[in-house]
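Moving on, here comes chain A:
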Amino acid sequence: MQTGTIHNRDKFLQTIADRLGRKQRTERVPRPHWCHQPQWTVFQGYSQDELLEALKAQCPRIHTQCVETTSAELKETLKEVVANHGGGPVVTWDDPRFDEYGLTHLLRDEWPKENTDVHIWDASAGRKNIDFADKANVGITFSDITLAESGTVVLFSGNGKGRTVSFLPKTYIAIVAKSTIVPRMTQAAAYIHEQIEKGHLVPSCINFITGPSNSADIEMNLVVGVHGPMKATYIVVVDR
Partner candidate 1 sequence: MKVSLFVTCLVDLFHTNVGKATVELLERLGCEIDFPEAQTCCGQPAYNSGYVKEAKEAMKHMIRTFEHANYVVTPSGSCATMFKEYPHIFQGDREWEPKAKALADKTYELTQFIVDVLKIEDVGASLQGRATYHTSCHMTRLLGVKEAPFKLLKHVKGLEIVPLPNAHQCCGFGGTFSVKMGPISEQMVDEKIEHIEEIHADYLIGADCGCLMNIGGRIKRQGKPIKVMHIAEVLNSR
Partner candidate 2 sequence: MPMKIGNANFHERVETNLHNTFMRGAVAGAQERLHTRRLEAAKELGNWEEWRALGEEIRQHTLENLDYYLMQLSENVAKRGGHVFFAQTAEEANNYIRDVVIRKKAKKIVKSKSMVTEEINLNAVLEAAGCEVIETDLGEYILQIDDHDPPSHIVAPALHKNKEQIRDVFREKLGYKQTEKPEELALHARKTLRREYLTADIGITGCNFAIAESGSITLVTNEGNADLVTALPKTQITVMGMERIVPTFEEMEVLVSLLTRSAVGQKLTSYITVLTGPRDEGDVDGPEEFHLVIVDNGRSNILGTEFQPVLQCIRCAACVNVCPVYRHIGGHSYGSIYSGPIGAVLSPLLGGYDDYKELPYASSLCAACTEACPVKIPLHELLLKHRQVIVEREGKAPISEKLAMKAFGLGAASSFFYKFGSKVAPSALAPFTNDDRISKGPGPLKAWTEIREFPAPNKERFRDWFREHQKGGGK
């Protein structure tokens, strides 16, 4: 990757240092041990079952449907949910988990045979992916990390995991493995921070998505479905 350019930094930072009455700080500034750490107490000690219950309780509050299923029944559940939302066209990530969870046949065979158009993200097809996503009725991804407290799915972009799959279509479906559920954003942030400390690069887009899109800009009336998806469903696979 070619390094980007930086302009006008020296004088800018010198001004700050001058105003703060000291020399410019260029040596590593150690992050303080914060005196208060209330974020770690939320859902502290919860089991995966308890976290799942918390997630389920949160979903109605964020206008999101939550459906529980098992690995064996996932395919049928997914078919049913998509049908309930009005069927295809469907756009999905190109993600090995579709195979691991036994959904490849559904995407490549069953749905197309039923005249449900399916587009699996294809890096070589460029802009066509976006056009399909724009016209799709349903977008399906897996959740990389799931936050119980807020009912949030965390998506890391890249490698066939297009950003727009989760927000261009009218409906968004996230397949959530129960094992991915953590108490809150604190755990997800700690994980990402740890990866960075180890020298890994963060993906160019990390999205924390909580339900469908909404706005209260018109007379403070909540309208669900503005710009992004109008509906959202989480399908929790309890034995994964």
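The criterion applied here is as follows: a residue touches a chain if its C-beta (ideal position, glycine included) is under 8 Å from a C-beta of that chain, and two chains touch if they have at least 3 such contacts; residues count from 1.
How these were chosen: all candidates are chains of the complex that A comes from, given by their letters.
In this text the structure is predicted, and so the values were computed from the model without any measurement.
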Touching chain, any copy counted, for chain A within the complex - options 1 or 2: 2
Residues of chain A that touch candidate 2 when the two form their complex: 1-9, 11-17, 19-21, 24-26, 29, 31-32, 34-39, 41-42, 58, 62, 121, 123, 125-127, 129-130, 134, 147, 149-152, 157-159, 162-164, 167-168, 185-186, 188-190, 192-193, 196, 201-221, 223, 225-229
